[in-house]
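Structure first, commentary second.
Yeah, one chain of the complex is gone here, protein chain that is, but the others are all in their spots.
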Amino acid sequence: MKSHKKYLTFRTENKIEFINITAELKKILKESGIKEGLCLVSAMHITAAVFINDEERGLKEDFKEWLEWLAPRDLDRYRHNLTGEDNGHAHLKRTVMGREVVIGVSESKFDFGPWEQVFYGEFDGNRPKRVLVKIIGD
Amino acid sequence: MKSHKKYLTFRTENKIEFINITAELKKILKESGIKEGLCLVSAMHITAAVFINDEERGLKEDFKEWLEWLAPRDLDRYRHNLTGEDNGHAHLKRTVMGREVVIGVSESKFDFGPWEQVFYGEFDGNRPKRVLVKIIGD
Partner (left out) sequence: MKSHKKYLTFRTENKIEFINITAELKKILKESGIKEGLCLVSAMHITAAVFINDEERGLKEDFKEWLEWLAPRDLDRYRHNLTGEDNGHAHLKRTVMGREVVIGVSESKFDFGPWEQVFYGEFDGNRPKRVLVKIIGD
C-alpha cells in the first residue's frame, strides 16, 4: 500500500469565501502515483469546510445566503462568543457544509461525476488555515 | 491491497425519492472478495445524496418535509436558477443529507449497527444518475 500526504494553506481575503481546489487536488494525485484507492480531503480548522458541489457563481451566493439564515453571524447569539471569540456562527456553518470529503481514485484519476468540483469553504477567514490531502492505495 | 469498483445508475420516477440500496451494496461487497477494509459510496451528481438511516416509511416522509422547510423548492429563491436551472433547492437539500458514506468492512461484511440502511437520495430526478461504490482492503 502506498500513501501520499500534502497540506494546502489558505488565507482568504474575506471572512466567508469558497475556493475551488479541484485542479490543485488533481496535481497532488498525479504526484502520488496512486492508481486505485481513496483520497481524504479534510479541513484542519473547525470553522472551515471541504465540500463538493457545482462551480456556479449564483449557487455559491445561494449557499452563503442560506447559511446566514441557518446560523446568523450574530455576536450575542452564541455562548461560544463569551470566550472572547466572535466566530460561533462559523462553527455551525462549517457543520452544515461538512468537514471532509472522501473521493474514489480509479485508473489514476478522481472518480468524479460530470459536475463534481471540490471547494474549500472558509467561514472565519483572514488568517492562514490548512487542509489535509491524504491518499492511500496502490 | 485489493480494490473493487462499481457504478449504480438510478432514474427515479419522482423528483424527490429515497431508494434503499443496502442489498445491492452487499452483493458488490461479496463480488469484491474483500474481507477487511473501507467502502466508499458516493453520489456522483450534485443534486443527489447517499446517507444512512432507518428503513421506516414515516421517517422518510419526515425527512422530505423537513428538507422542504430547510430549502424550499421555490424557483425565484435561488440565484442558481437564473442560469435556466430549476434545481437550486436540490443542491442545498443534498448538502444536508450528505454526498457520501464510508462503511467499515470486517470479516467480509459491512460493519453495520442493527438498523443502519444505506439510501440513495434523489432531489432532482427523472434522469439517469450514478453512484460510485469503491471498496479497498484485503
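Letters A and B mark the chains as written, and numbering starts fresh at 1 in each.
What we mean here is this: a contact is a pair of C-beta atoms (placed from the backbone, for glycine too) under 8 Å apart; a residue touches a chain by one contact, two chains touch by 3 or more.
Remember, it's a predicted structure, so these values are computed and weren't measured experimentally.
**Student:** Looking at the full complex, which residue from A:Ile52, A:Ala71 or A:Val105 touches the chain that isn't shown here?
**Tutor:** Looking across A:Ile52, A:Ala71 or A:Val105, the contact with the absent chain belongs to A:Ala71.
**Student:** Of the listed residues A:Lys15, A:Lys35, A:Lys64 or A:His80, which contacts the missing chain in the full complex?
**Tutor:** Of the listed residues, the one touching the omitted chain is A:His80.
**Student:** Could you pull out which residues of chain A are in touch with the chain that's been left out?
**Tutor:** These residues touch the chain not displayed: 1, 3, 5, 38, 40, 42-46, 70-71, 78-83, 88, 91-92, 95-96, 98-100, 102, 129-130, 132, 134, 136.
**Student:** In the whole complex, what residues of chain B lie against the chain that is missing from view?
**Tutor:** Where chain B meets the chain not shown: residues 1, 36-38, 51-54, 56-59, 61-63, 66, 70, 96-98, 101-104, 106, 111-116, 136-138.
In this text, only the chains that are shown with their structure count from here on.
**Student:** Hey, how far is the Cα centre of chain A from the one of chain B, in Å?
**Tutor:** Computed value for the inter-centroid distance: 20 Å.
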